[in-house]
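Every protein chain of the complex appears in place save one, which is left out.
Chain lettering (A and B) follows the sequence in which the chains are written, and residue indices restart at 1 in each chain.
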Amino acid sequence: MGTIAWAGRKIGGALVVLWLVATAIFIAIRLIPGDPAEAIMGGPGSQASAEALAAARAEYALDQPVFTQYLLYLGKLITLDFGSSYSLKQPVTEVMGEVLPNTLWLSLLALAAAWLMALCFAAAASNAGRFGSWLGNLLEIIAAAVPHFWLGAVLIMLFSSALGWFPAVDNGSAQGLVLPVLTLALPLSGFLTQLMRDSLSEAMGSQFALAARARGESRLTLFWRHGLRHAALPALNLTGWAFSSLLSGAVVVEAIFARPGLGRSLLSAVLARDIPMVTGIALFSALVYIVVMALAEGLERIINPAGEQR
Amino acid sequence: MQRTSRSSRILAGSFALPLIGALLAGCSSTGTSDSTAQSKAPVTGGTMVYASGDAEPSCLDPHVGGNYPQALVASQYLESLFTKDANGEIIPWLAESTEVSEDGLTRTITLRDGIKFTDGTKLTAEAIKANIEHLKDPNTASSTGYLAVGKVVSIDAKDELTAVLKLSAPDNALLESLSMPWTAIESPKALERDQSTNCTSPVGTGPFKVDSWEHQKAVNLVRNDDYVLPVADTKRTGNTAYLDGITWRFIPEAATRYAALQSGEVDVIDNAQPDTISTAADSGFGHLDAPRPGSSNRIELNSSKAPFDDQRVREAFIRAVDANTGVSSLFFGTAQRSNSLLSSVEPLAYSDAALFTTDTARANTLLDEAGWNERDEQGFRVKDGKRLSLRFPVSTNQSVPAEQSLFEQFQAQAKAVGFEVKIDLLDLSSWYGALAQHEYNLVSAPYTKVGPSVLRVLYHSDSTVPAPSGYFANNAQVKNEKLDKLLVEAEETNDDAQRASLYEQAQKIVLEGYYVLPLYDQQNHFLYGKNVHGVGATTAVSSPIYYDTFLDQ
Partner (left out) sequence: MSRSAKIFSTIVILVWLLMALAPSLLAPGDPLAINPTEAFQKPGLAHFFGTDESGRDIYTRVIHGAGDSLAIGLAATALGMGLAIILGTVAALSPRWLDEVILRVLEALYAIPSLLMALLIIAFTGPGVGPAIVAVGLSTAPGYARLVRSQIRNLKNSEMLEAATVLGRSNWLKVRNHLIPNALKPLMALVTLGIGQAVIWAAALSFLGLGTAPPAPEWGAMLSAGRVYLHLAWWMSLFPGLAIVAVAVSATVIGRALGGKVKSL
């Protein structure tokens, strides 16, 4: 299919998905018990008077029938008006803009680190002997099984409190990024490595590879020219999911390492029933996921123009 | 006010110290030696890094909402009309003098001259008017401040420095109310701005001012170079703070926060965990122990519904649990058991330890007497086919891990006597929701307020009437006419002796009715590094002010 047609289909699909996500969030939030007017007036336990609550409801159209609210909500979204955060009283886009770069940066670095580690491991493992292979296998599996929150605390204890190599909290320096990135990247790298190894061993054992070996190509060259491409494909495929799971992981990591970011904002927004913030962050995450998926697919097409069936 | 942050524990003998006694308070107010403070001469310079374990406030103006995290940070840049001195007496601060009419309905406040806000506006009586009106304005959404000035009907500026407040009823707690950061005085010109702007940069008269607020990163405070100490201190050279500024950060994870202190990334932390406090001296950290005023940390028993509508059952529960052992083991000796409704910093706190001694035999007898004498297969008591079951919503925001563990211990001990206790760990919104819906039999909801008038907020029957938001402060649902009269009279009398006696009678009624199980003071512990000196001065709500603090250069 032509690239333009493909892109067109993708964009159309993306819009549909975004609409579905917006609707799902709208429904989900309406289901949560609690009066949104209260959240607007400063949270539960506030001494807001009945008039103040009524005024808040009118201002935010909370006294309208649900379907009207839904249409108003969609209308605002189309114009990219996410409204103001109930707790912070600032435009959602502003607040997100402040903290977003941190989370993006953290996630991208973690993704890159995970990829790098996975590639090295996969390459090393495919070269190692039986024992090395078995050991590598075990290590990958363990890495993928470690919970973020546990890993973060352990890393802080080891590298910050005990050894003092890296700071425990964000102080703006690059050093402050090491532990959080490692916490996010390690489990993901375990997962990616397993992925790559399977594909790699398949590729290296394929007819094509055997023929190349017979021709005298070294394993390393073969790995670079042939194996890598095949190993990367499924990992690329999973990148969309990986990025999305990194965002989820960021919630925990940002809490543990006291880093500003979308994850922390999300947690406090849900707890405070801050509907505009939750909606903004959810839609943004969905958008990021869609974009990353599209990019990954595009990259796949480039690496694999033969269009190998998934 | 209702606390929405963590708490730590008290050590005996510590109390709030005002700026006047500041030089004495140059060292920490506990046994840990900070001998360097007394021998060291203050040096100017440096930015202190403070790490709070509380959630970042959504507004830096404590008029909006009104919780303790706001008080902690606002104490650096806002000041109140009154404050507490070293003996716990209310003294004028921004105010110079005050008097009240015979009938108690007119309160006159005269301000000191020559004090300016950091935006250049002069402090005048108009400022008092603007601030109290700001608190009472529904658009401000103040909860704590709003309640505090509840009886103020009107304010008039008689002249530039004199304000006359008309009250709806005599209020001998008004000065205490005006000593809290939630009623602090902000620049009237600043208050005219829209709320979102005022939330990010409130303007006050304090030793620091807000420079910028990077959300989730830090609130940046800088020294107020035009600061004027309301009460001149001859021992101090220079009016301004020693620190160039304070970086106010939020690190909710206790372990991370402590690790940051250990590595020197931060200089001062709050919400210190009990085990770290007990080893503070060995680790070389300074320790400030400043229990919050108002109520003690206690468990309230909902007397409005079964099974706690029966006093025998209430007493049975209280006798079944062993608070003394739990408190001393879980808090590593940093919190002392309290048997009073009020914080130990309140001079009028009354306690009777005999009421709360653990006695499982008596607990069993009481339950048998109350008709709960059958047990089901799991060992819980039943009556008329219903199990003796208690719901206990616990806010993970308000209850530190040690307190949650304490409640788990109570759960196990109550089980031995036949109670089924269901603990629900909830976030703050859900917790308030459960309370508003009356879905609780037990709850721990500390309330920080200066003065014994907190008893009326907590135990007068009016406080069982929910606010439009559904909130009510009288969680024990005490509805006792005699108690109501005592509490109202106590707030209106001019006679100190009578006030003390009335409050004592009131506390007796609540304690002897077994509506409440007092545990310990509202914990408020701060740990600071070896390089920090001059920590100790606090406001009337026990929040530290870093005016006298300086760092090793």
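Basically, contacts are C-beta pairs under 8 Å (C-beta built on N, C-alpha and C of every residue); 3 or more make two chains touch, one makes a residue touch a chain.
The structure displayed is predicted, hence computed values, not measured ones.
Novice: Name every shown chain in contact with the chain that has been left out of the document.
Specialist: A, B
Novice: Based on the whole complex, identify which of B:T98, B:Q398 or B:S430 touches the chain you can't see.
Specialist: Per the contact definition at the top, the residue touching the missing chain is B:S430.
Novice: For a quick check of understanding: of A:A37, A:A185, A:A232 or A:L247, which residue touches the chain that isn't displayed?
Specialist: Answer from the full complex: A:L247 touches the omitted chain.
Novice: Pick out which of A:G13, A:G75 or A:G164 touches the chain that's been left out of the picture.
Specialist: With A:G13, A:G75 or A:G164 as choices, the missing chain is touched by A:G13.
Novice: Thinking of the whole complex, not just what is shown, which of A:A24, A:A58 or A:L72 touches the missing chain?
Specialist: Candidates A:A24, A:A58 or A:L72; residue touching the omitted chain: A:A24.
Novice: Determine and list the chain B residues touching the chain excluded from the picture.
Specialist: Residue positions of chain B that touch the missing chain: 253-255, 258, 273, 275, 325-326, 329-330, 396, 401-402, 404-405, 407-409, 411-413, 422-427, 430.
Novice: Hey, which chain A residues sit against the chain that's not shown?
Specialist: 13, 16-17, 20-21, 24-25, 28-29, 31-33, 138, 141-142, 144-150, 153-154, 157, 161, 191, 194-195, 198-199, 234, 237-238, 240-241, 244-245, 247-248, 251-252, 266-267, 270, 273, 278, 281-282, 285-286, 289-290, 310
Quick note on the criterion: only the chains that are shown with their structure count from here on.
Novice: Quick one: report the Å distance separating chain A from chain B, using the average Cα coordinate of each chain.
Specialist: 40
Novice: Could you pull out which chain A residues touch chain B in their complex?
Specialist: So the residues of chain A touching chain B come out as 33-35, 38-39, 41-53, 55, 84, 87-90, 95, 98-99, 153, 156-157, 160-161, 164, 167-171, 255-258, 260-261, 264-265, 268, 271-273.
Novice: Spell out the part of chain B that touches chain A in their complex, as residue ranges.
Specialist: So the residues of chain B in touch with chain A come to 2, 4, 51, 55-56, 58-59, 64-65, 138-139, 141-143, 146-147, 195-196, 199, 214-217, 249-253, 255-257, 259-260, 262-263, 265-266, 427-433, 436, 467-471.
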